[in-house]
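Note that this complex is displayed minus one protein chain, with the remaining chains in position.
Entry: subunit A
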Amino acid sequence: MELDLDESSLAIGRIERALSRIEKALAQRAAPSTPASTGDSTDSAALKAEVAAVIGELDRLIAEAKNG
C-alpha cells in the first residue's frame, strides 16, 4: 500500500528526530566533562563503521528510489 502525504511527512519527521538524537548523543560524547572510558577508541571505530554502513545503505535506498 502506498503511503499518503501524511505518512511521508511522518517518515521525514522520524528522520529529523533521529538526526537530532544523533547530534545530541555526539555532543554529549564530545563534551570535556564526560569521563573517558577505556574502550573509547574502539567505540569510535565502531561508530565510524556504523555511520559508513548507514551512508552506504542510504545511498543504495536513494538510488533504488530514483531508478526503481
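Convention: contacts are C-beta pairs under 8 Å (C-beta built on N, C-alpha and C of every residue); 3 or more make two chains touch, one makes a residue touch a chain; residues count from 1.
Note that in this section contacts and distances are computed from a predicted model.
Asks: Given the choices "Cytochrome d terminal oxidase, polypeptide subunit I", "1,2-phenylacetyl-CoA epoxidase subunit B", "Response regulator" or "Cell division protein ZapA", state the protein name listed in UniProt for the chain not shown.
Replies: "Cell division protein ZapA"
Asks: Against the chain that's been left off, what residues of subunit A make contact? List them.
Replies: Residue positions of subunit A that touch the missing chain: 2-3, 7-8, 11-12, 14-15, 18-19, 21-22, 25-26, 28-29, 43, 46-47, 50-51, 54, 57-58, 61-62, 64-68.
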